[in-house]
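One protein chain is absent from this view; the other protein chains keep their places.
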Amino acid sequence: MTTAIGTKKMTLVQAVTDGLRTMMKEHDDVIVLGEDVGKNGGVFRATDGLYDEFGEARVIDTPLAESGIIGTSIGLAINGFRPVAEIQFFGFIYPAFNQIMTHATRIRSRTLGAFTVPMVIRAPYGAGVRAPEIHSDSVEALFTQMPGIKVVVPSNPYDAKGLLIASIEDPDPVLFLEPMRHYRSSKMDVPEGKYTVEIGKGARRKEGEDVTVIAYGAMMDVAVKAAEKAEKQGISVDLIDLRTLYPLDKDLIAESVQKTGRVVIVHEAPSTGGLGDTIISLINDTSFLYMRAPIERVTGFDTPVPMFSLENDYLPNEKRVFDAIQKVIRF
Amino acid sequence: MTTAIGTKKMTLVQAVTDGLRTMMKEHDDVIVLGEDVGKNGGVFRATDGLYDEFGEARVIDTPLAESGIIGTSIGLAINGFRPVAEIQFFGFIYPAFNQIMTHATRIRSRTLGAFTVPMVIRAPYGAGVRAPEIHSDSVEALFTQMPGIKVVVPSNPYDAKGLLIASIEDPDPVLFLEPMRHYRSSKMDVPEGKYTVEIGKGARRKEGEDVTVIAYGAMMDVAVKAAEKAEKQGISVDLIDLRTLYPLDKDLIAESVQKTGRVVIVHEAPSTGGLGDTIISLINDTSFLYMRAPIERVTGFDTPVPMFSLENDYLPNEKRVFDAIQKVIRF
Amino acid sequence: MEERFPMLQIVNGNGEVVDEAYRSELTEELTKELYTKMLRIRLFDRKGVNLQRQGRIGTYVPFEGQEASQVGSAMAMGEGDWMFPTYRDHGATLTFGHSLKTMFLYWKGRHEGCLPPEGKKIFPPAVPIASQLLHATGAAWAEKMKGTDRASIVYFGDGATSEGDFHEGLNFASVFNVPVIFFNQNNGFAISVPMHKQMKAKTIAQKALGYDIEGIRIDGNDAFAVYFHTKKAVERARNGGGPTLIEAVTWRYGAHTTSDDPSKYRDQSETEIRRKTTDPVLRLERFMKNENMWDEKWAKQLEEELTAEIEEAVNEMENEPDANINDMFDYVFESNPWPIEEQKEAFMAGRGE
Partner (left out) sequence: MEERFPMLQIVNGNGEVVDEAYRSELTEELTKELYTKMLRIRLFDRKGVNLQRQGRIGTYVPFEGQEASQVGSAMAMGEGDWMFPTYRDHGATLTFGHSLKTMFLYWKGRHEGCLPPEGKKIFPPAVPIASQLLHATGAAWAEKMKGTDRASIVYFGDGATSEGDFHEGLNFASVFNVPVIFFNQNNGFAISVPMHKQMKAKTIAQKALGYDIEGIRIDGNDAFAVYFHTKKAVERARNGGGPTLIEAVTWRYGAHTTSDDPSKYRDQSETEIRRKTTDPVLRLERFMKNENMWDEKWAKQLEEELTAEIEEAVNEMENEPDANINDMFDYVFESNPWPIEEQKEAFMAGRGE
């Protein structure tokens, strides 16, 4: 649904702010809370200007306590508000893990719908910006395996705003991950006003026949570059941006995979237990007979994200993805 | 390594106690701490008698705070002790998630080995005992995807003791999961004294040709029964008990799968993101050309474990496993 | 700190008024209402233990001994207020309007047991210890933002004070001046762990000092003390005075749950003494006798009526149709995403449905 009129060039982080502003203007029950989201406008400026526009009752600087932020958001959500809680970095979501795992995600099912938790948890995630230790985690698979929460990751400004609005409109908890290394990496035309990008739908970024490359969030750029390189070598790539990690866009994946029979999955999270495993499992379920080569995963390693002197080695890059494309093609 | 002499009939929970006692007798640096582990001997009696035998300095009733238990255990571990921390039920580990995810598992790699965390976290897990809400979680995949911790799940008394001793001897953090519904379900000969079962090695519980069934912990019984039924119908089952979930016994799995070409994986954790996904991914990597049918998973659902009136529906049972065996055979 | 936070009492164990300021408010009507509600939940509780022994429900969590704390505090709350109980506070929720049948269903492992009656803001019991303090704070904060005068009450035990969420709850509530009552039932034990192993502090009320909020300590077996002092805190909350931490000092007579064996960690003779000296129900009986309000016939009839009401609820519970398998699948989200829908279909097909 779109009520948008014009468009405006925006970075991804500006699109997030614009999405928040759009919903806050329309709905008094939408509130923003978190550490430094108020006066400071967020450490990445994702809530810039909202404090001045909507006041401290709706753009709330909380004490430094993630369990407190999520726990009180649950209380707010069951009582008429739609909180959008910011976790300053994804790697600081862990103190709130209990509140998310045992409450935010379970209240609807425990009470057969008597209480519901329409809340959004926003968090910048991922490595590649030379951040200090533990500021670079990519642990989306902790949440895609958690019953009761949807997980969304935009890779560009348009999707960021549309998915964020859809997430705020969603009647259930949504984890909204923002690729911090693309917060300001480029600008894009973004519609003004309200529009949504549907949760649960991926996007085909490039049409191809030989190999399916599946990525999301901060890894889209790497995947795009590797795909371009492959195309130059005559390998035609079907490139999918997942956008939603739970529930996955099963049909889009199956359709592509059944066409190409060859798959490369890219994510920066560790290899074991990463979303790659789940996608392979899904392809096993839907497309076994179509597969012409083992699926390749290009991922982070089974190691903590190293300190930034080594983070470029940790992160999947164009070369590693391209090598994997070649490998599945040559199999 | 075994210094064992005689054997003794023990339940799984008694084997755990015996493993703790064996190590505490031999090593003054092994201490036990947690909620109700002291005077009460643990809510499942897993530490029964240890308080009287070793005193309150080594068998420590802590305040009711899981982050506190794990966080102080880390401090104890870097300073010469080998804490064995009990989390009363696996579903109460979440408040300690931050301490495990950002510290217990990362201290060695952050400091290039200058500090290490030789600790064991024990927790009873799983459904099937009509426990109250949130006492039945099976979230091992949160930890198998977490770099820096090993995950161990015995399915019988012998393995329980041997794996626990190996876990305490391990120089790094080990999550030791105890299938609570098999705590007292049967007795088995367990060697007295010290012996270990190697971490990282699965066990073949039944040799077969037609289909590989992979399970662990509380699901072994279900898998065994389904396998017996299948055998009666002329389907020969290669039955694997994983025992260690990280790192998986890659060779054993590959060897079996390459023989049978057909696989059924059983776990009670939710489907999406469960260990099944990781095993399928591993088989994709090692055995693509051998596969004769899509792998079947028999698992819990993408729902919270329901309250106990529905838990039998939630849990994989013999019939569901048998149906899956038939499905892969008939493919 | 015990001097700073004396244990407030209105009527002592012998049923004698010790705080004369309240004498005129200790009416027969109030007394009988408290007595009735306390007896009702005591009978419920004993039934719960029995049903568990007979295998007719699952693990049950008894609260016998804590009736004054639960009834007095619940009665202090008003229509439209919120209640956030633990697994041990069905005495409070029953007093606040939960139905007997629903509570039995909860202990039978039924999701229906988590559903509040129409119009009642009773949250399902918190199982992860102390997590509910934040929910109560959030819900009360929402009331404040909406500009109502409604408040929350949240229950938790002495053990719960050790969890980080206890601290975060009190801190958020104090910073945002939220109308929430943190009602602690200090029954001396967290399962087997006695209070002195749980904290060095000798009172729980003193923990309010770290947050610059009101903290009081009351005799949790004195229904009057609980009722009037909680009411005062609620009034303050309604008038913008912010949160209060109330420590109600009490004792559970029985086991932690029906799976627990208290003889492993404490001398149960203490309980026997308390039954005779500080019991909340007996205390009201003594008070009524002292004040010439007691009527043996009334008491007998009351017990019969309450017993019948409870038996009726047991009947209802046992005649409830079996749990519906759809309930497991269909309430994770507002509408089932495909993985759940597929899993449900496969499950139904496997059952031959």
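In this document, chain identifiers A, B and C correspond to the written order of the chains, with residue numbering beginning at 1 in each.
FYI, contacts are C-beta pairs under 8 Å (C-beta built on N, C-alpha and C of every residue); 3 or more make two chains touch, one makes a residue touch a chain.
These numbers were taken from a predicted model, which means no experiment stands behind them.
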Which of A:K9, A:K25 or A:R130 contacts the chain that the document leaves out: A:R130
Residue of B:K8, B:K206, B:K250 or B:K319 touching the missing chain in the full complex: B:K250
Selected from A:F54, A:F81 or A:Y94 as touching the chain missing from the view: A:Y94
Residue of C:E67, C:D165 or C:E247 touching the missing chain in the full complex: C:D165
Residue numbers in chain B that touch the chain omitted from display: 31, 57, 62-63, 65, 67-68, 70-81, 95, 98-99, 102-103, 107-116, 147-148, 150, 171-172, 200, 246-247, 250
Hidden partner interface residues of chain A, rising order: 35-36, 38-41, 43, 61, 63-68, 91-92, 94-95, 130-135, 271-272, 301-304, 306-311, 313-314, 319-320, 323
Interface with the undisplayed chain - residues on chain C: 1, 162-168, 171, 174-175, 177, 197-202, 206-207, 209-213
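The rule is simple: only the chains that are shown with their structure count from here on.
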Middle chain, criterion being Cα centroid separation: B
Chain whose mean Cα position lies farthest from chain A: C
Rounded Å distance, chain A centre to chain B centre (Cα mean): 31
Euclidean distance of C-alpha centroids - chain B vs chain C, Å: 36
Multi-partner residues of chain B (each touching 2 or more other chains): 67, 91, 94-95, 133-134, 272, 301-304, 306-307
Where chain C touches two or more other chains at once, by residue number: 111, 127-128, 164-165, 327-328, 332, 337, 339
